[in-house]
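Following: one structure in structure tokens, then a few remarks.
Missing here is one protein chain; the remaining ones are kept as they sit in the complex.
The first chain written gets the first letter, and so on, giving A, B and C; residue counts start at 1 in each chain.
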Amino acid sequence: MPEIPSELRRSEPPRLPELAEPDLLRHFTELSTRNFGIDTGFYPLGSCTMKHNPRVNERLAALPGFRDLHTLQEEEGAQGALRLCFELQEALAEITGLPAVSLQPAAGSQGELTGLMLMRAYFAERGEEQKRRKIVIPDTAHGTNPASVTMAGYEVTPVRTDRRGNIDVDDLRAKVDEGTAGLMLTNPSTLGLFDENIEEITRIFHGVGALMYYDGANLNAVCGISRPGDMGFDIVHINLHKTFSQPHGGGGPGGGPIAVGSRLEPYLPVPAVVRDGDRYGLDYDRPRTIGKVRGFYGPFGVFVRSYAFIRAYGPTLREMSEVAVLNANYVLALVREAYDLPFDRPCMHEFVLSARTLKREHAVTALDVAKRLMDYGFHPPTIYFPLIVPEALMIEPTETEAKETLDSFADAMLEIAREAAEDPELLKSAPHGRPVGRLDEVRAAKRPVVRYQFEEHPDLEGEPAAAAVETPKGA
Amino acid sequence: MPEIPSELRRSEPPRLPELAEPDLLRHFTELSTRNFGIDTGFYPLGSCTMKHNPRVNERLAALPGFRDLHTLQEEEGAQGALRLCFELQEALAEITGLPAVSLQPAAGSQGELTGLMLMRAYFAERGEEQKRRKIVIPDTAHGTNPASVTMAGYEVTPVRTDRRGNIDVDDLRAKVDEGTAGLMLTNPSTLGLFDENIEEITRIFHGVGALMYYDGANLNAVCGISRPGDMGFDIVHINLHKTFSQPHGGGGPGGGPIAVGSRLEPYLPVPAVVRDGDRYGLDYDRPRTIGKVRGFYGPFGVFVRSYAFIRAYGPTLREMSEVAVLNANYVLALVREAYDLPFDRPCMHEFVLSARTLKREHAVTALDVAKRLMDYGFHPPTIYFPLIVPEALMIEPTETEAKETLDSFADAMLEIAREAAEDPELLKSAPHGRPVGRLDEVRAAKRPVVRYQFEEHPDLEGEPAAAAVETPKGA
Amino acid sequence: MSYLALTDADRDEMLETIGVSSIEELFADLPSGVRLGRELDLPPALSEQELTAYFEELASLNAHAGSELSFLGAGLYDHYVPAIVDAVLQRGELLTAYTPYQPELSQGVLQAIFEYQTAICELTGLDVSNASGYDGTTVAADACYIAKHATGRAKVVVTEATNPQVRQVVKTYAPGFGLEVVEVPHRGGATDPDELRAAADDAACVIFQQPNVFGVLEAAPALAAAAADAEALPVAHVDLLSLGVLEAPGRYGCAIAIGEGQSAGNYLSFGGPHYGFLAARSEYVRRMPGRIVGETADAAGNRGYVLTLQTREQHIRREKATSNITTNQTLLALAGLVYLSWLGPEGLRDVGETCMALAGYAKERLGQPLVFSERTTFKEFAVRVGRPAKEAIAAARAQGVHPGYALGRDYAGMDDVLLVAVTEKRTRAEIDRLAEVLAS
Partner (left out) sequence: MSYLALTDADRDEMLETIGVSSIEELFADLPSGVRLGRELDLPPALSEQELTAYFEELASLNAHAGSELSFLGAGLYDHYVPAIVDAVLQRGELLTAYTPYQPELSQGVLQAIFEYQTAICELTGLDVSNASGYDGTTVAADACYIAKHATGRAKVVVTEATNPQVRQVVKTYAPGFGLEVVEVPHRGGATDPDELRAAADDAACVIFQQPNVFGVLEAAPALAAAAADAEALPVAHVDLLSLGVLEAPGRYGCAIAIGEGQSAGNYLSFGGPHYGFLAARSEYVRRMPGRIVGETADAAGNRGYVLTLQTREQHIRREKATSNITTNQTLLALAGLVYLSWLGPEGLRDVGETCMALAGYAKERLGQPLVFSERTTFKEFAVRVGRPAKEAIAAARAQGVHPGYALGRDYAGMDDVLLVAVTEKRTRAEIDRLAEVLAS
């Protein structure tokens, strides 16, 4: 074996665990028992679409022909995988109503960034690169939207929400002009409401030559019912790990394919998966492409699962969305009396309550309600998001839950509202009987310990985390 | 589709669960969280050899070439499977020291029955069928031994255990004669002790022309160290789910191959897996065979796992047994002071304590100790077995446990002995914080409810289960 | 060796604690004459990676359902096993647990068995089920044991149209039970009730299979009646997958129903491990072999499950036990439960109807003479292929199709007969392919 020059050779072995397999398996089994997944129980984490993850999808992704396929395999040796990618592109184009698809982005957020890069490239070719610097974002938007804008080198122009929960169109008119590159909108919005003025909004942006980006996080509400392309959007990302059931894995992986109108197709990342007769291939010859946003072609294993999910429904995907909306409205009907409902309209696949009154009258917060729900065996909803709703509780049941589950969740919500009045301490001290109680996030941020404490571990410079408690949890 | 005659057609649909997949998966996930496996923690269930189950074995058993292979596939189409069976036979022959192997028995108990059937066939050919009716069994034997004797149409002759924990040779001499068909012995015995007089015992049985059966349940103690064949045994069964790590699955499956000396080979079940050059086949042409004891060739999936386990060790199987014995003696050394030790000798892979003194002095039973161990996160040992030891606690750590685990288990045992003196209620009320407390076994047996209570469910005639509490639990 | 956790330092410390200087000392009680005194003659140890490579090579030498279009059945069937079955069986808390002797740590397995017993009772139309037997053959021997003790009679009757594997195992067990075994021949692929009635005199039980080994539907109620008329226990050997469309044995007078569970939720796995099921009328519960789970409560009144009626069993009754069984097939029975729950009542009926419809299509499509053309069959049927079946099989396999089982192996005068099994996994196109291959 060839000699490694001494200055390049490892000087001290890494301190990795030294456990035999039996103890290793026990360790990770034990860790899993201190975690809560969809398999454990109801998980109405708003904006995250925590639906059942069919196990057949895991089986299919593990087929050796997929799992052990090298990404640089010659095209002739990867026809099945390329065909799967192509068919998924076709399906997503049909579902979104936009003809050209790139599967490359690794998640929704990267889909957003990619979409904004497409805008840049599009305007650059028109010589409008300098002029168009603004991206309009409603105040209900998810944090990734503005963050993506900054990463893409654009500036954020915020726009207000009106009293019905739609974008405030007057405010919008005042802010959209020739300097506007585009809009980023989630529709239905993070309030779980479909923007009734979407057609007008489209006119406003297209009127000034700006583009419209659709954040697909809430696509689960409208599959087969209304398509972003038909709403007028030019670019959309799809969160395969939400709408199309890629398991979320405790944080990832995900998939954030984007679909675009034909005028933006030339700028899509390379390679594109193309078909020529019954042969499938990779097309790198896209002179106007923005380039690559991640390695190779995207998270293929995610494609297998999500495409399997789509094929399991076929055209009945519409029923998936209908039931998602039905479940949400049902839970809303059951719990609305006990909580504040900032926007009183039929919701879509999710709805946002406020614990404002509970807080005012009993000094009980959305966080307390969330923690108390754990005692009832439920994962809490998303809280403190969207930001415009104080003490927000954002509830998304998804279509895969049984009525019995929804009923018992609603009962718990009502019971907790009663407890807030009668025995607020019960909520403040929640959760009970978990491996740990509420953890000190401020201390964690002040004196960060982010790796196992081997003796000589250097101290990290911390930061104030005063806001730790009221920060968004979920989405 | 052909018509089913109405009198043969199903009249009422079976009342099976009607759950969607999401709820079904949650249901079984939830059930699993109310169960304890080796993956959960230490499982020193004496006589059961609860060792780590390597996950690679599950992967290998699931290879389509094994998992989806039909048992009636032509031999040319099953060469890999037949070769695996053949190689496993060879390995078991080498480990047991007996040349001829049949993989067919489904578990140890069926191995016993098969072995006794071989004895019948053997003596029948010698015209001694009527004469030889007795099978000698020591009072330490597992219940399956006498039960197998009865099923085989033989009669049990019990023999005593002496003060060192060996078979009482004098008692034995008095009971073995021309009417004796054979002996069934577990060695090391269920006391975890190796019979020091095994050679003499062999002389006694072979002296009268009787045969010797080795119950392989404790083979984990002596692999590569001492072989049943070399001890003089004519027949042995191997519990693949003990010594060779087939996961026990909450009760099964198992595998109970038997190995025999050449004089018994002609009677083995059919088919035999044979080799001819580099071709493997099934031999049904065994005119003196006892026939078949289960369908086809045996639990093949178990063979895959156990053969993989054997190949992972190879000749170092000896180390497996050495460490099993080391671990047992280590725990014994740590806990002996606090419990009674009926037979004070170095143990083999397991040892048997008695809670006799705890019971006399504090009215605390072996059952109480067992239940209290659950509070410390351990599965209890086997209790009330073997029957000759009052308040027996039969502890088998196995080789796969770490010293840290053994230490904390020993600490718990010592702590519990202290608690028995200081706060016996703590033990009597154990376990604490489990999904259920101690269950009423007497009621379960008195008024048996053995299926979900649909309205018209007929009452079963029950039985007294007075003994329920002091009955063997484990092994 | 990564399955062992002790370091060398650990070993030294432990030996010191024990008070010996070497591991050998711990084996002092072994007479030198019985020691091996050499290394085991086994192939060298393999790493996990090497293991995987070697076993993958062995697996690749087998023609399996994925690599060959197969119509093999004759007792084990290539039905679809849903992914949820794998997912549940991989749960370590279930996979790596022992028999649930300690109920407080075993409610998961205990409740699952209780649910399994319920499902088996529902499917068979009987009152009690045990937690599983070894397979579809040994439960037949178990049934004989029950019948013997229930009737005090010394003879059992089995129809010749019952799977030969089952009959062979019954014959192997019978002498130990002190039972004589009588077989009743089939007439044109089915059993004649009168003939059966005649044979049933003084019989402890009568075992018949529905659908029988030829896939033919027996006049099961008539057979059960014939047995009952002779005061022999009627025992039906049934296919769980047929019980969505075929009547429950309990409904036509059977005292006991048994069978091979593989078709419901287990992989083929070259013949095992699978599960045998056994259900009976309540009066036989105390004679039943095997584990039985019962419902009860704790002091606080919480419902819970325990192994019950244990005084039937070997660990208590020893030589007087109803059986010697201890390790059974719980995990495979759990697979059965998950599968049946996944199907539900409608799903079960659908699978049965689909199999029957496809088999019906195959009977026409093959265009080969049916051996028992007058009979109604379920998912399997016998055809004459006009040459030795072994030849037909070899020829078909050369074209990637396994056309079925050579019945001549078990039945005289059937050397040219193939037993063709068609499950819901087969498509019409695949059946057409079979027809093509057999015609060629």
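Please note the rule applied: contacts are C-beta pairs under 8 Å (C-beta built on N, C-alpha and C of every residue); 3 or more make two chains touch, one makes a residue touch a chain.
Source: prediction; values computed, not measured.
**Q** Who does the absent chain touch among those shown?
**A** A, B, C
**Q** Check the options A:322, A:368 or A:391 and report the residue that touches the missing chain.
**A** Answer from the full complex: A:322 touches the omitted chain.
**Q** For the chain not shown, which residue from A:230, A:283, A:344 or A:361 touches it across the whole complex?
**A** A:230
**Q** For chain B, enumerate the residues touching the unshown chain of the complex.
**A** Given the touch definition above, chain B has residues 19-23, 25, 29, 54-56, 58-59 touching the missing chain.
**Q** Extract the touching residues of chain C with respect to the undisplayed chain.
**A** Where chain C meets the chain not shown: residues 2, 48-49, 52-53, 56, 66, 80, 82-83, 87, 90, 92, 342, 424-425.
Just so it is clear, only the chains that are shown with their structure count from here on.
**Q** Which chain wins if you rank chains by how close their C-alpha centre is to the centre of all protein C-alpha atoms?
**A** Of all chains shown, the one whose C-alpha centre lies nearest the global C-alpha mean is C.
**Q** For chain B versus chain C, what separation do you get between their C-alpha means, in angstrom?
**A** Centre separation, chain B to chain C: 21 Å.
**Q** I'd like the Å distance between the centres of chain A and chain B, where a centre is the mean of that chain's Cα atoms.
**A** A distance of 51 Å separates the two centres.
**Q** List, in ascending order, every residue of chain C touching at least 2 other chains.
**A** 3-5, 84, 86-87, 92-93
**Q** Of all residues in chain B, which are in touch with two or more distinct other chains?
**A** Within chain B, residues 19, 21, 25, 29, 33, 38-40, 51-52, 54, 400-402, 405 contact more than one other chain.
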